[in-house]
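Removed: one protein chain of the complex. Kept in place: all other protein chains.
Order of writing sets the labels: A and B. Residues in every chain begin at 1.
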Amino acid sequence: MTYYLQLLLNGVIAGSIYALFAVGLTMVYGVFRFINFAHGELIAWGAYLVLLFMHTPIFLPIYYAVLPALAGTIVISLAQDRYVYRPLRQGSRISLLIASIGLSYLLRNGIRLIWGSDLMTYGLKPARGIYFAGLSITLTQISMMAAAVFFLGSLYFLLTRSLLGKSLRAVADNIQLASIMGINMKKVSLAVWVLASVFAGVGGILLALDTNLEPMMGLTNLIKAFAAVLLGGAGNVWGALLGGLCIGIAENMGVAFFSPGYKDFISFALIILLLLFRPGGIFGILVGVR
Amino acid sequence: MAVKEVSFELGNAGITGLVGPNGSGKTTLFHLITGFYQLDRGSVYFRDQLISGLAPHRISQMGLVRTFQQTRVLPFMSVLETLMSASPNQVGERLSSIFLRPRAVSQAEKENMERAKEILEFLRLTTLADQLASRLSFGQQKLLELGRVLMSRPQMILLDEPTAGINPTLIRQLVELLITLSDQGIRIFLVEHNMPLVAEVCQEILVMDSGSLIFTGAPSEARQNARVIEAYLGSTDHAA
Partner (left out) sequence: MDYLIHILIVALIYAIFAISLNLELGYTGLYNFGHVAFFGIGAYSSALLSLGGLPVSLTMVIGMVFAGIAGGLLAIPALRLSGDYFGIATLAFGEMVRLFFLNERWLTKGPMGLPGIPRPSWIGQGIAGLPMFLLLCALLTLIVFLMVRRLTTAPFGRALKVVREDEYVAQALGKNVLSLKIRAVTVGSVLAGLAGALWAHYITYISPSDFTLNETILVLLCVVLGGRGTNWGPILGAVVIIFFQESLRFLPIPPDLGRFVAPLQGIVYGGTLVFLMLKRPEGLLPEYKA
């Protein structure tokens, strides 16, 4: 029994990070109406940039390295939009899709070029497990969940209480109407990319803290984020959050039933099943708030 | 826009108009008839056969063919190719036939081209046969869409705003074409906003408002009908 509870706990921890990824991806979809294949690389670059700032020649201790790393991630996403996505938005969908695949391939190989293909870590002392009620959790994992709660909670307040947040929701709802009503599209676009990249970067760093860094981490987590987005209904922020938690839990509990080599398989299979049977998502109908 | 209580029967001959203020559900009705939208309740019959629930391509193959409100001409095909692509049930579309019956395929293509040229002549577009569809004027594209619909030798055609946005000379030509087609036995059902045209060309009109059918009868009667007047005036009120 405790075994399953531990798996569930692991699932919630992983899921809170996936929720961060999924929320960013779904917000971009909600405003720009396309799935950014390169979103995964924001996750990866966020994590790897911390490494950059930690090592030569800057040698920042890890917690100071996070800020410039996130700033770098924001720059990457804004550059993506400015040089690739914005010019292509008017054109055909397939061009946008192929360009985002190409961009993600480019960014992924950029990581391999600079840091190589081997697994890396931040080189911190391994986290101690804290035991309670027969379950174990590390300090790192606690801070992962705390960070996720903090960011998602802030997002809630942003979306419901601030003018920017309301503009965001208006644009996601009906982009033509929103711009006619005078909402500043440039500000909204900027806000979405900043939010998406910060969430992706933070999630990537936390994930790397708990596990490790490797060049494929962007793609692997993109698939999971995408499954979560689908679960919750594309464009639905709270659906994506719940979706992320579900994916985390499903993955970790699934390990009890079949070979760990198939862990990623769960997300893939879920994607296909959802697309075939409930493309609107499971939570698309339950959660009304966008 | 929901379509609510609509029930009507179109006879075998003539041209019927479907009119009504914007948003009354005319195009939705077309979608429902031709299978692009699914009906929640009710049924659609075409020549005594139940067609509701069938896929749009099946309905088209049965002889009920439609156009769309926005021009949907494929820009990169030539005019001739556009028409030739519109023939239904082409032998050359079957994989097995392409390799096992090549002569049947080229024969069918020849006949296809003959038919396409006939229609081009009917539409007076023959000189444009090899032009890319994107180079045609808006009005010529609308004619091309009509031609496309005719390629399948339809029994009935549903035209969604065929004269929208085209110049009066071309409208004249289109009207003559429609009357000729009707005389040849093709049943025509069209959505239009151009009231004088409707009055001239249609023996009967249906008026819709807010998803319901509010009038069936001759165009001249419609002008006197209280509900029809209210529908149009009412909608002008909303706009103001």
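In the analysis below, a contact is a pair of C-beta atoms (placed from the backbone, for glycine too) under 8 Å apart; a residue touches a chain by one contact, two chains touch by 3 or more.
Since the model is a prediction, treat every value here as computed from it, not as a measurement.
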{"item": "Residue touching the undisplayed chain, where the options are B:105, B:174 or B:197", "value": "B:105"}
{"item": "Missing-partner contacts on chain B, residue numbers", "value": "34, 36, 55-57, 60-61, 65-68, 72, 74, 76-77, 81, 84-95, 98-99, 105, 108-109, 112, 132, 134, 148, 152"}
{"item": "Chain not shown, touching residues in chain A", "value": "34-35, 84, 87-88, 91-99, 101-110, 112-113, 116, 219, 223, 226, 259, 261-262, 264-265, 267-269, 271-272, 275-276, 279"}
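To be clear about the criterion, only the chains that are shown with their structure count from here on.
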{"item": "Mean-CA-position distance for chain B and chain A (Å)", "value": "48"}
